[in-house]
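Only a single protein chain was left out; the remaining protein chains are all shown in position.
Take a look at chain A:
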Amino acid sequence: MKASRARLFKEYKEVQREKTADPDIQLVCDDSNIFKWTALIKGPSETPYEGGVFQLAFAVPEQYPLQPPQVRFLTKIFHPNVHFKTGEICLDILKNAWSPAWTLQSVCRAIIALMAHPEPDSPLNCDSGNLLRSGDMRGFQSMARMYTRLAAMPKKG
């Protein structure tokens, strides 16, 4: 508990110092609870998520960094490795491939990389995975782009 708090505090300071280093990630710690964080990440370019801003919620366990943070999308996203209802993310580093070498910031980068490189063979969103697996890129992209417009972009008046 003490160690995880100390580590998170170091990450917090690092995030403050490097605020401008990665313009695609805005990581914010909850005012009253250092174990709760949110992040805004930009959809990577040349993907159906381009132009969208996606919100992630982090719940950090007391055993952090020996155990991974729990991360999920708060913004709806159509992606084979993200649960359509819960926003849960299927990413190895958030499960058994976790190591304390990762930070909340680098987890965000890994999630952006996952957005650009979906793994349709281990889908949490089967509809999305099936479109990709059957080679229907057009179908996948238009669905993903539609949800990006609906959920991840400011509503036009």
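The working rule: contacts are C-beta pairs under 8 Å (C-beta built on N, C-alpha and C of every residue); 3 or more make two chains touch, one makes a residue touch a chain; residues count from 1.
Throughout what follows, contacts and distances are computed from a predicted model.
When the listed names "Exosome complex component RRP45", "Ubiquitin thioesterase", "AP complex subunit sigma" or "ER membrane protein complex subunit 2" are checked against UniProt, the chain not shown comes out as "Ubiquitin thioesterase". In the complete complex, the hidden chain is touched by one of A:Leu40, A:Val53, A:Leu74 or A:Cys90, namely A:Cys90. Although one chain is not displayed, chain A still touches it through residues 2-3, 6-7, 10-11, 14, 63, 65-66, 70, 83, 85-86, 88, 90, 92-93, 95-103, 124.
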